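All protein chains of the complex are present and in place, except for one that has been dropped.
Chain lettering (A and B) follows the sequence in which the chains are written, and residue indices restart at 1 in each chain.
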Amino acid sequence: MDTIVNMSSALCLLLGSFLCLSGGVGIIRFPDFYTRMHAVGVTDTLGAGMILIGLMLQNPGVLVVLKLLLILLMTVFISPVASHALAKAAYKNNLVPLSNSNETKGGQSHRNPG
Amino acid sequence: MPVGRLMLIAATIAILVVMILGIIRGVVGPTLYDRILAVNMFGTKTVLLISLLGFVMGRPEFLDIAVVYALINFVSVIGVLHFSDSAVFKHDPHDTESPKEES
Partner (left out) sequence: MKPKGDRVIETLVNIVLLIFLVITAIAIVRMRDLFAVVMMSGIFGLLSASFFVAMDAVDVAFTEASVGAGIATLLMLTAVTLTGRSEDSKRHRPMWALVVVFITGGLLIYGTLDMPYFGSSQAPVHLHVAQRYINDSMQETGMPNIVTSVLASYRGFDTLGEVVVIFTAGMGVLALLRVERRPGIDQTMADTIFYLMHERHLILRIVTKMLLPFILLFALYVQFHGDFGPGGGFQAGVIFAAAIILYAMVFGLHTARRVVNRTFVRLLSAIGVLLYGGVGVVSMLYGGNFLDYNVLASDPVAGQHLGILLIELGVGCTVAAVMVIIFFNFSGRRNSP
């Protein structure tokens, strides 16, 4: 039982670090703001969640587990809302997403200002 | 060294690497919103780093700081977005890094 808990804690920490690293690589290599935000917004929340669950499984004591649970709940709540607000503000301020060509293919590629 | 402790140290190093990637994007990022994104990511990573350091150094009181940090990060990002709406940021003549990107 003890080794199972240790192993799953190590596994969660490993997964969480991998997800955070891929988010970091994404923010450097993706070509456009919106794609970068997609990378960071998704992997931030899940990576943080995995790392916090891994820490909880390290078995430190009731109060510490409660505090970690609190941080987990807040991260799951706050991080998507912040990404949403950021994307909405960027879109409203006429930040145009990268597109392959300037021709309209059945839709508008350039937003009307205002 | 037991596996759990090794994983903690590996996770700390991974978070430090991600932090430097965030700083790079914050310095380079051509538009304003890239920088706000970098700061937001940096804030979440700081919360994780403080929690991990608390476990590595054996001091669970650090988690209070992590809770405060998560809340303050949210307030900060909302604040920055609120101010980026201001008229100054749209029509500044010195603005060489305009927020519009052409494809």
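One rule holds for everything that comes next: a contact is a pair of C-beta atoms (placed from the backbone, for glycine too) under 8 Å apart; a residue touches a chain by one contact, two chains touch by 3 or more.
Everything numeric in this text was worked out from a predicted model, so none of it was measured.
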Point to revise | For chain A, the residues touching the chain missing from this view | key: 77-78, 81, 84-85
Review point. What residues on chain B make contact with the chain left out of this view?
Key: 1, 9, 12, 16, 19-20, 22-23, 26-27, 32, 35-36, 38-39, 42-43, 46, 49-50, 53-54, 56-57, 59, 61-62, 64-65, 67-69, 71-76, 78-80, 82-89, 92, 94-97
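Throughout what follows, only the chains that are shown with their structure count from here on.
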Review point. In angstrom, rounded to a whole number, how far apart do the mean CA points of chain A and chain B lie?
Key: 12
Exercise for review: State the interface residues of chain A toward chain B in the complex, per the touch definition above.
Suggested key: 6-7, 9-10, 13-14, 16-18, 20-21, 23-25, 27-28, 32-33, 36-37, 40, 44, 48, 51-52, 54-55, 58, 60-61, 63-64, 67-68, 70-71, 74-75, 78-79, 81-83, 85-86, 89-90, 93-96, 98-102, 109
Exercise for review: Sort out for me which residues of chain B touch chain A in the complex.
Suggested key: 2-4, 6-8, 10-11, 14-15, 17-18, 21-22, 24-25, 31, 33-34, 36-38, 40-41, 44-45, 47-48, 51-52, 55, 60, 63-64, 66-67, 70-71, 73-74, 77-78, 81, 84-85, 90, 99-103
